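A protein chain is absent from this complex, but the other protein chains hold their places.
To keep things simple, chains are lettered A and B as they appear, and every chain counts its residues starting from 1.
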Amino acid sequence: METLTELQWIFDVLTGCGLLWLAWSCLSSRNLHRAVVQFVSFGLLMSLAWVRLEAPDIALAEAAIGAGLTGALLMASLARLPLSGSADIRALKSAERIAGARLLQLLRNSLLFAFALFIIYAIFFLPPEFSGLREEVATEIENAGVRNPVTAVLLNFRGYDTFLELLVLLGALFGVRIVGMQPVRTSMTSEPVLNILASLLTPILILVAAYLLWIGTDGAGGAFQAGAVLGAGGVLLLLAGWRPARALMASPFRSLVLLGPLAFVFVAVLPLLSGRALLQYPPDSAGTLIVLLEIAATLSIGLTLCALFLNVSADDGEQP
Amino acid sequence: MNALLPYTLTGVGLFCLGLHALLTHPHLLRKILAVNVMGSGVFLILVALAKRSDSPVPDPVPQALVITGIVVAVAATALALNLLLGLAASSGKAELAEDLDE
Partner (left out) sequence: MTPTDWFTAMLLGLGTIFFIAGAVGLIRFPDTYTRLHIATKTDNVGLGLIVFGLAVQSGSWSVAGKLVLIWLLVMLAGASVAYLVANGAISRGIPVWKR
């Protein structure tokens, strides 16, 4: 048993070093394209770290969002940037040569170092016995309607957070629409393999999203992961050159984005009618309400992520 | 605590690496990457500290917070990338060249 924990420790140290190395090379590599690819691998290694930290829900979310969707967004915008070369490193080097910059650099680095030491100090001197909100969650879980504590926290105990988060997503979408970078409309791709892949994977991804949603009440999974998988399916379709028909871009379909927040408002106000507090579900119907909320939130999250990608995605017209 | 040392230290390291890159690199896409790395560092510290006791079950509240945070981070990244594309379209540059003159 002793060797096993030692092996785990070695594994953890290696994962940590790998993460630091990937982050460093991502942030300092000459080529922005390479930096983005390294950022994606960084996200994948992060999800391994989440598994080691016994957070499978986060591992799923990180793999789908942190690595997948963020990577797709970064790649798509990189393709649309005017100069995607090594210019930024050159600019950095010339900035370092400016007189007086040395001193500033030294000051900045020592401040950063002191800051790091301060955080490490703060973490080391945290009280060792600490239960957090673990006990409270464990005692209340019977009334939550779901058995996965993370889902219970997200959709029941801290429903406010999730509601406001859906509003943040909506706000980001509004912001993106306001900036008004128009997506370039492309016709269907002439790449048969990508087409086949997209048409094979999209139904599977929808199935996986439904599975994640369903399993999320008992185990790892839930609305965010399912929404992210749906969003990834949409991104795959967009990459294959499929664009929603004009009729689907019309307002009734668009307003599906509002489904999640609206469902939250409805479910939040409902308990008020029976004399309960806002978002305080009656224990016997909590499970049903949470599943309904999750379905609405999944659709909204998936659609919002797709729309966000559609607005940065590039016209790959240079390809034959 | 000892078992969590690698991850908390990695989190601190990631945060500082990201902050350093955020301050030094003029290219805006690099800055967006840096903010994402900083966020990952914070998430790592949060979840590592959620496991900080003898109880076999980790604290679910920080985990839920981190899931929320990851989704917010991707939304913020999308908005930032859009602003970057808008800037690049209107000025032809994706860097903060003014920083160099200071």
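Just so it is clear, contacts are C-beta pairs under 8 Å (C-beta built on N, C-alpha and C of every residue); 3 or more make two chains touch, one makes a residue touch a chain.
What you see is a predicted model; the values in this text were computed from it and never measured.
For the full complex, can you list every visible chain touched by the one that's not shown?
Result: the unshown chain touches A.
Among A:194, A:256 or A:310, which one touches the chain that has been omitted from the display?
Hidden-chain contact among the options goes to A:194.
For the chain that's not shown, point to the residue among A:10, A:126 or A:204 touching it.
Here the residue in touch with the unshown chain is A:204.
Going by the touch rule given at the top, which residues of chain A touch the chain that is not shown?
Given the touch definition above, chain A has residues 191, 193-194, 196-197, 200-201, 204, 319-320 touching the missing chain.
Rule of thumb we're sticking to: only the chains that are shown with their structure count from here on.
Just give me the whole-number Å value for how far the CA centre of chain A lies from that of chain B.
About 12 Å separates the centre of chain A from that of chain B.
Show which residues of chain B lie in contact with chain A when the two form their complex.
That would be residues 1, 3, 6-10, 12-21, 23-27, 29-30, 32-34, 36-37, 40, 43-45, 47-53, 55, 57-68, 70-79, 81-86, 88-89, 92-95, 97, 99-100 of chain B.
Can you list the residues on chain A that touch chain B in the complex?
These residues of chain A touch chain B: 5, 8-9, 12-13, 15-17, 19-20, 23-24, 26-28, 32, 35-36, 39, 42-43, 46, 49-50, 52-55, 57-58, 61-62, 65-66, 69-70, 73-74, 77-78, 80-83, 87-88, 91-92, 94-95, 98, 108-109, 112-113, 115-116, 119-120, 123, 126, 128-134, 137-138, 149-150, 152-154, 157-158, 161-162, 165, 168-169, 171-173, 175-176, 179-181, 222, 224, 228, 301, 304-305, 308-309, 311-312.
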